[in-house]
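Of the protein chains in this complex, one is absent; all others appear in place.
Entry: subunit A
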Amino acid sequence: MEILNYAFMQRALLAALIVGVTAPAIGIYLVQRRQALMGDGIGHVALTGVGLGFLLNTSPVWVATAVAVLGSVVMELIRWYGKTRGDLALAMLFYGGMAGGVMLMSLSDAGSNANLGTYLFGSITTVSPQDMTTICVLAALVLLITVGLRRQLFAVCQDEEFARVTGLPVRLLNLLIAVTAAVTVTVAMRVVGLLLVSALMVIPVAAAQQISRSFAMTFAVAIGIGVAVTLTGTATSYYVDVPSGATIVLLAIGLFVIFTALAAPLAKKRAKAAAGASEGCTLEVPGSRTLTDDVSV
């Protein structure tokens, strides 16, 4: 495997692996809460952080993380308080974040258009050793929360009102989900880009739930799919020279289509098994033969 001989490819593959695990791990809760597009919004806001990082000549990853976390908290607050105009407020935040990022980047010396592109669409082979440390630390945090608190997060995302009555700190857990999603966005930023981050949070989950009945199974399969597409996509981008982010997302959508096609007959079989005995609405005519009768000629 010559691909592993290059330090930059080793880093790229490790980053891909990490993103493949973390993005679906938090994404499943967003999908469960029917907020599949939240990651997309955070990605938009994070761009302002990247621009700010360039302008201040500091690490864009850390500044992007800080701004994305702030943005996600604001989104969560809008979800609580803004009942009727909530979606408009969110739209304002998303596009403001995007425009702010582009503006700040153009003001800075280092931030060229090419640079902007690597953050928007990912540039996995340019992940630096410093980026790597940041990514590892943040990913560990994401996993700790999404796996360690899975029962609490499941309860909150399944039925918020019920979770409140069981005494769970629902607001805190909701904030935690938002912050974790923001952190994941910045972890995945270099691999798939801010515009495609959300795809990796949502599509593996969508594909996994085609074939699974339980939350635990969906969680495991989604992470499996996430890892499979990020690693394959990164390797493909090395051999064929195509952008890694786009390759990964298209692979994920391809898997989703395959899983959906596979699931249709599976679901039919399950429905039949579930209906089982209650399905027999056939009129019994005395003396008639049934399929199970032995008929010999």
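Simple rule for what comes next: a contact is a pair of C-beta atoms (placed from the backbone, for glycine too) under 8 Å apart; a residue touches a chain by one contact, two chains touch by 3 or more; residues count from 1.
Everything that follows uses one rule, which is that contacts and distances are computed from a predicted model.
Of "Urease accessory protein UreD", "NADH-quinone oxidoreductase subunit N", "Monovalent cation/H+ antiporter subunit D family protein" or "Metal ABC transporter ATP-binding protein", only "Metal ABC transporter ATP-binding protein" is the UniProt protein name of the chain excluded from the display. Within the complete assembly, A:A36 is the residue of A:A36, A:A89 or A:L143 that touches the hidden chain. Which of A:V50, A:A68, A:V205 or A:V249 touches the hidden chain is settled by the complete complex: it is A:V205. Considering the whole complex, the residue from A:F8, A:W62, A:F121 or A:F215 that touches the absent chain is A:F215. Summarising the interface, subunit A meets the missing chain with residues 28, 31-34, 36, 149-152, 154-155, 157-159, 161-168, 205, 209, 212-218, 270-271, 274.
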